[in-house]
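Note that one protein chain is taken out, while the other chains of the complex remain in position.
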Amino acid sequence: MSDPTSAPAAEHGEAFARHQAAIADLKSAHLVQLLTPEGERVEHPEFSFDAGEGADEDETIRGFYRDMVLTRRIDTEATALQRHGELGIWAQLLGQEAAQIGSGRALRPQDFVFPTYREHGVAWCRDIDPLRLLGLFRGVDQGGWDPHDGNFGLYTIVIGAQTLHATGYAMGMQRDGVVGTGDPERDAAVVAYFGDGASSQGDVNEAFIFAASYNAPVVFFCQNNQWAISEPIERQSRIPLYQRALGFGFPGVRVDGNDVLATYAVAQAALQRARDGQGPTFVEAYTYRMGAHTTTDDPTRYRLSEDLETWKLKDPIQRVKAYLVRNGLAGQDFFDEVDDEAERLGEHLREGCRALPEPDPLSVFDLVYAEQTPELAEQRAGYAAYLDSFEMGAV
Amino acid sequence: MSDPTSAPAAEHGEAFARHQAAIADLKSAHLVQLLTPEGERVEHPEFSFDAGEGADEDETIRGFYRDMVLTRRIDTEATALQRHGELGIWAQLLGQEAAQIGSGRALRPQDFVFPTYREHGVAWCRDIDPLRLLGLFRGVDQGGWDPHDGNFGLYTIVIGAQTLHATGYAMGMQRDGVVGTGDPERDAAVVAYFGDGASSQGDVNEAFIFAASYNAPVVFFCQNNQWAISEPIERQSRIPLYQRALGFGFPGVRVDGNDVLATYAVAQAALQRARDGQGPTFVEAYTYRMGAHTTTDDPTRYRLSEDLETWKLKDPIQRVKAYLVRNGLAGQDFFDEVDDEAERLGEHLREGCRALPEPDPLSVFDLVYAEQTPELAEQRAGYAAYLDSFEMGAV
Amino acid sequence: MAKVTLAKALNAGLRKAMEDDPKVLLMGEDVGKLGGVFRVTDGLQKDFGEDRVIDSPLAESGIVGTAVGLAIRGYRPVCEIQFDGFVYPAYDQIVSQVAKIHFRSLGKVKMPVVVRIPFGGGIGAVEHHSESPEAQFAHTPGLKVVACSNPVDGYWMIQQAIACDDPVIFLEPKRQYHADKAELDDHQTLQSVQPLFTSRVVRAGTDLTLLAYGPMVKTALASAEAAAGEGRSIEVVDLRSLSPLDLGPVHESVRKTGHAVVVHEAHVNLGMGAEVAARISEQCFYSLEAPVLRVGGFDTPYPPSRMEEQWLPDLDRVLDAVDRSLGF
Partner (left out) sequence: MAKVTLAKALNAGLRKAMEDDPKVLLMGEDVGKLGGVFRVTDGLQKDFGEDRVIDSPLAESGIVGTAVGLAIRGYRPVCEIQFDGFVYPAYDQIVSQVAKIHFRSLGKVKMPVVVRIPFGGGIGAVEHHSESPEAQFAHTPGLKVVACSNPVDGYWMIQQAIACDDPVIFLEPKRQYHADKAELDDHQTLQSVQPLFTSRVVRAGTDLTLLAYGPMVKTALASAEAAAGEGRSIEVVDLRSLSPLDLGPVHESVRKTGHAVVVHEAHVNLGMGAEVAARISEQCFYSLEAPVLRVGGFDTPYPPSRMEEQWLPDLDRVLDAVDRSLGF
């Protein structure tokens, strides 16, 4: 089967040639980058890093570093816990720290987040105790934090479903009059996280349509980590993903997802656009899944280790560290302190995980409905009696 | 809620402004037209009408005229039959004759069509007896023609579902080696018809993704008739639909859907591109649903009669007639002959419709499976015995 | 109040719910200017505006998926699915999200979403316009499923469904929309009328218990009337709530009659009748003088409309089952 890029020029009508050219243009990636892998600040004509009014820029960047180190610690700790049988599975974010911390720190309290199952860094920014994340992967609950505290939705596993929830939530914000009022404490936006693979789901494309149609204040934040389990991004799209938005009538931007300054800047701009009432934006954070898909995956079956080596050179944490060191913005004290904090966090996770209370099997009957049904109450009672019969040694 | 087009310029980053500009550019419709509403041939820099090797151009255009008049006759006859209670419902194509005949006549026998429920003109081009269409709307069957005769799929009512079938069928053609061989008798393509409203369905967008990913030989032929029942096109997309394709990485073209020469030329080019192995194309035939959505719809509830008047001036049949007359390519004889033929067709439909055999209620049991199940055979037998009990006067 | 059809009663009920609670929104295809293809939302957009009566893009998963987000934000969306056969593109959002979010969140997020579905056949329509998908929802924990059968129930049940903090699949018998009229009693309140998730004995009898819901209640009542002519006293129960089922009154009835027949338009195989029969058989084992019989749509796709009269359960097929049960 032929490849469109290598196909001979169409003979019939320049229109197709024009379109081929347009597509070729789309294929060139305009990557927004503000911090090189070597830790050098660079200018971008359209986006710049702005820590915000009254904020100390160096302090903010040190904060990002800390966030990323601690997020990575959550990830490695959880991975180890899974290896020790304490978790059923774990979805690693290794390599995606900058995409998550950059976008997560660009949020205001009144904004709302709809995550996938891998947004541990964003959860961190929303003050979700990482133990709650472990609870889900340990199987004691399904997350179960209150989305209304911290405005962070539940992890959603069915690929893409949450993008529609995000759009609907954004429609609710419009109806609540918290969009485009000009009041920075009031105006709010929604972020929907999803992956490159998710971009193929009908739901995600419907979310684009609804968001465009209603001009809803939602940022579609796609972490293109190059892989959907074993399938490379080329299976889902032959052109850069951020261009998808154009066909739906709203802007798309590709940002270096391993550059925390750039993801912050782009997410910030997209969020502000949404809060201002200017509608949806698609952000493609171009990054790489440095780990396996989950702890049960074996990437050696489908990808080359060279790729991984290349991406290691673009590590999101190393470049911030290089920047801080090179410019004398942080000394060994600071780095040691962060490492100590990471140690303490690791301990908290290891101990906390094992101490997570085992769920009561009868609780399932109480959580199905807000208004319990007689049927289910009866089923609960029957099961309780059955369990009792064992405890009483009756059987 | 604010409208994106009237929103103040974003302050944060030129990127969004650049994107807004791109979107504004997308909004301008590059409409391919080769025959004006007044019946004048015009040149287009990229597409031209070519009746094909050895074909007489005038003859071909007279053929289009005939096809369109007869198609319209099917439509008005069926509408009348519905009014007389002979059909349960009818989906009118009034105004869309050029889009359907132009694209339908661009097909080769080996191409395959996946229609919606309104492609009566395409069915005509594929030699489906229009009585079979009436059978569906009368409720004696669900079409029931053999898709393998005439390579015309069954009418599909669930919006958008057929676009995936089309893509899969095209994948089958790739595997059969009938794409890009260079042999014009062999190379084949698929056309998926759908409406403007359908463009919002997840399935349709997934079809774009699969087709792009596999570079499948499929033409996505969207008749944008401006309405999805009562909803105007603006509810589905704020930019011209043909631009949707760009975000998926394949070309989109907007053609005057009331211009049979242009739809033929564009469909022909898109089909050839597919047959050549260059992958999918999106064609937006910009037209207007001059009738109601179906015979049960009442468009006065939701649209202005002025719009209809404007579009009447763009009637697809009148402009071809004007062209033929103005250039002396057809005389009164010809037009009379076509009218006579239409009369005879009308009679065929009126008589044939009433004579369509009533279905046998027991037949439903035989059509569920290719390999009948004992369960269903038993259910059939039980029902047959029950029916017999009435005939025997037993109850 | 004047007598109204089911469509008008539902319209009035929706209007009332919207007046009572500004968080109630309607959304769906053509629900605005057109007032829905069955006119159930007629005039509501004019009176409540485009922000509360929302014409959605043509995508059912999108409709239900955005409703989920609106519900998380504190709204009470009422989604209209245009026809039964078009609910399936939204099936994933309904069974994996709407049904599970309360559970997933340990009860912290409520899902007061109503999905209105005109269901059933008998209107001479083409494919996908006459389906009875109730079992496909009732099998899913987390959803509640109800079916109204007459204008008065329609008026109250839709308001109760909207007031319910759980998701409700609300089935409306489309062939009743513009049929029989009934008077609404405005002195009643949501609290004073019969609770939503309950069944109701709609005709008393002693020989056999006939169970139905939605469009088949009318058929069941007509069958009971006809049977009365032959001296048979049939008790008819309108199930109303399909999940949860309220079988208390049914069991009571069957313990009295010893005979039960369930009727629905849905396919018999794994239809509601299967569950009802299984439960009655378990709860009334020693009272049953015959097995619970089921009358339903055949296990074939819904047929072209010229065959639907024969395909759908009707008075004769119900009476045939009554005969078989009583003669067992």
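Note that the chains are named A, B and C in the order they appear, and that numbering of residues resets to 1 at the start of each chain.
Definition applied: a residue touches a chain if its C-beta (ideal position, glycine included) is under 8 Å from a C-beta of that chain, and two chains touch if they have at least 3 such contacts.
Because the structure is a prediction, the values reported are computed rather than measured.
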Chain not shown: contacting residue from A:33, A:116, A:200 or A:281: A:200
Among B:154, B:255 or B:292, residue touching the chain not depicted: B:154
Residue of C:95, C:179 or C:315 touching the missing chain in the full complex: C:95
Hidden partner chain, touching residue among C:198, C:233 or C:281: C:281
Hidden partner chain, residues of chain B it touches: 114, 141-148, 153-154, 156, 158, 161, 163-176, 202-203, 206-207, 209-210, 213, 364, 366-371, 373-376
Hidden partner chain, residues of chain A it touches: 1, 88-89, 117, 136-142, 157-159, 197-198, 200-203, 228-231, 235-236, 296-297, 301-302, 358-359, 361, 364-365, 367-368, 375-376, 379, 383, 386, 390, 395
Absent chain, residues of chain C that touch it: 61, 85, 88-89, 91-92, 95-96, 99-100, 103-104, 127-128, 135-136, 138-142, 243, 266-267, 269-275, 277-278, 281-282, 285, 290-294, 298-301, 328
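We adopt the following convention: only the chains that are shown with their structure count from here on.
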Distance between the centres, which are taken as Cα means, of chain C and chain A, whole angstrom: 40
Centre-of-Cα separation between chain C and chain B, whole angstrom: 36
Sequence positions of chain A contacting 2 or more other chains: 174, 202-203, 206, 209, 213
Chain C residues counted as touching two or more neighbouring chains: 51, 56-57, 59, 61-62, 89
